[in-house]
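As you look at this complex, bear in mind that one protein chain is not there, while each of the others sits in place.
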Amino acid sequence: MLIPALLFASVWVMVILLLSQLPLLFIGRVARRWALSLRAGVFLSSLIFVVNFFTGSVFSAIALTLRFLVLLTAFSLFFMTTSPDDLGLALDRIGAVRWLSRKWLGYPNALSFTFTTAVRLVPTLAVDAQTVVDAQRSRGLELDRGNLLRRIRNYIPILIPLLLIAIRRSLELAEALESRGFPGKEGRTSLFQLKLKRGDYAIIGISVGAIAVSIWIFFHYRVPVF
Amino acid sequence: MSRAREIIVAKNLGFNYAGAKKPAIQGVNLSISEDEFILLTGPSGCGKTSLCRCLNGLIPNFYQGEWTGELMVDGLDVTTQPTSELSRRVGYVFQNPENQLFALTVEKDIAFGPENLGFSRDEIRERVDVAMKITGTSALKELAPYELSGGQQQRVALAGVLAMKPSVIVLDEPTSFLDPHTAEEVMRAADDLRRELGLTIVVVEHRLDLVARYAERIVVMDGGKIVADGNLGQVLDEQFDMLEGLGVGVPRVSLLWSMLRRDGLVSGKVPTHVEDAASALSGMMSD
Partner (left out) sequence: MITLEHVSFRYSSGYLALHEIDLSIQGGDFVAIMGENGAGKTTLAKHLNGLLKPSQGRVLVDGEDTRKVSVAHLARKVGLVFQNPDHLLFSETVKDEVAFGLKNFGFSPEVVEKQVGRTLEALGLAEYADKSPFLLSGGERKRVALASILASEPDYLILDEPTIGQDYQQKERLRNFILQLYSQGKAVVMITHDVEFVAESNPKVILLSKGQIVGKGSADSVLSRDEMVNRASLVKPQMSRLFGELTKYGLPRDVVDVHRARILLEDKLGEVKAPVAQNP
């Protein structure tokens, strides 16, 4: 999905790509969350549109905005349908990651573990953030008053406790994990393992095919912007 | 009658955290055998958590500082072993149930320990299933740790520790965040483990009444030193005033009996829990 999106700057292509992503959204049951993430992307989308409108044609503006949406959707799809654990397991098997991890941290599985743990701790930290906001508001802190400078300063009583809580939590977690043998010896095994199924091969096949076709079209035709 | 094997032996053990003015523990001599249920208590800052950290190697591997004396756990010298090796002998359940569990599902979390030890997938599977069965957490297998109640989380933490097949389990104020009902469940679970698997249990707790029914032995610390070590009933009976002076949370029934005894209204040993106290008082009143 990424390669065709980046190769072309045509409205038609983008519309086709976007439409082809829609069924995937429904299969992955993430359609509603995707719609929400689109809302977050409105600012950037409008920016892209406006800049390109003034530096190019209205059609190239539309095309590039759509490209942004296609990329956004592609990434969203990926992260919303893949559990952090599976991601971790996949990362664990990539030789390059293991090598890097061994070089930087001393253990082959440390890097992917850092990634997945960080992802897992985000919701917990979000709850803590809300608690800190509640606690400081209960001491009279008003976050929605004052000029820009004051508002930024008002976030210090939020950020510092949050930072410290994050650090303390990581330390406690590290302690608990080390007490259960982490990181262990070289030969760490995994109870679960990702296996490539028939469906996965099919997707890989289709993707490779789509990339090949895109590259061929790119070199042989000029696809009009509109 | 054969004596139970000595599983933890501390000789003149001391530790000073890096940059600390006073040592956290000093001159600790302690001997713990298999199959004991020990209550470790003392005022805040007395060194009980530090002592526990020595038992599974967090001191000196995770916490830097000056170590003095000797500590042998299951025949191993703690100062020469990595924590991963010691974690197979001594399991540690922490105070905050939330910050010990991290995996996406309960099952994956329990598997974490054995995975670290590099066992075969079949071995890991077996350990996880057995640990879940013993702690009654099999039904929670597919749930995420953050979806569980505090009590369930502590039981899962216990299962995760059991999967390492340790001989000793240390529980550091495991019931602080739990409601009284759940706290009792966790304590009973710990005692079940001792009786069914012959494990040694060490519980750190301020509130003695929670543990008094299960612990036979009490170790009291103050200022980094052990100030009392013996049978719970005996220590409560003979050293009651000292315990009260330290500010230890003696069981209310023990306090009551001690006050009545001082006034000469009752005689006999200080009871450690309600059932004992009830029968002792009934005895006094039917005379």
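Which chain is which? They are A and B, in the order written, and residues in each are numbered from 1.
Heads up, the rule we're going with is that a residue touches a chain if its C-beta (ideal position, glycine included) is under 8 Å from a C-beta of that chain, and two chains touch if they have at least 3 such contacts.
Quick caveat, the model's predicted, so the values are computed rather than measured.
Engineer: For a quick check of understanding: of B:L197, B:M242 or B:L260, which residue touches the chain that isn't displayed?
Structural biologist: B:L260
Engineer: Taking the entire complex into account, which one of A:S46, A:T131 or A:S207 touches the absent chain?
Structural biologist: A:T131
Engineer: For chain A, enumerate the residues touching the unshown chain of the complex.
Structural biologist: 128, 131-132, 134-142, 156-157, 160-161, 164-165, 168
Engineer: Write the list of chain B residues that the hidden chain touches.
Structural biologist: Counting only chain B, the missing chain is touched by 43-45, 95, 149-150, 173, 176-182, 184, 206-207, 209, 247-249, 251-253, 255-256, 259-260, 263, 265-266, 274, 277-278, 281-282, 284-285, 287.
Keep in mind that, in the parts below, only the chains that are shown with their structure count from here on.
Engineer: Take the average of all CA coordinates in chain A, do the same for chain B, and state the distance between these two points in whole angstrom.
Structural biologist: 42
Engineer: Would you mind writing out the residues of chain A in touch with chain B in their complex?
Structural biologist: 83-85, 117, 120-121, 123-124, 169, 172-192
Engineer: Any idea which chain B residues touch chain A in the complex?
Structural biologist: Checking each residue of chain B against chain A gives 56, 58, 61-62, 83-84, 87-88, 91-92, 94, 96, 98-100, 102-104, 107-108, 111-113, 115-121, 124-125, 128, 146, 157, 160-161, 164.
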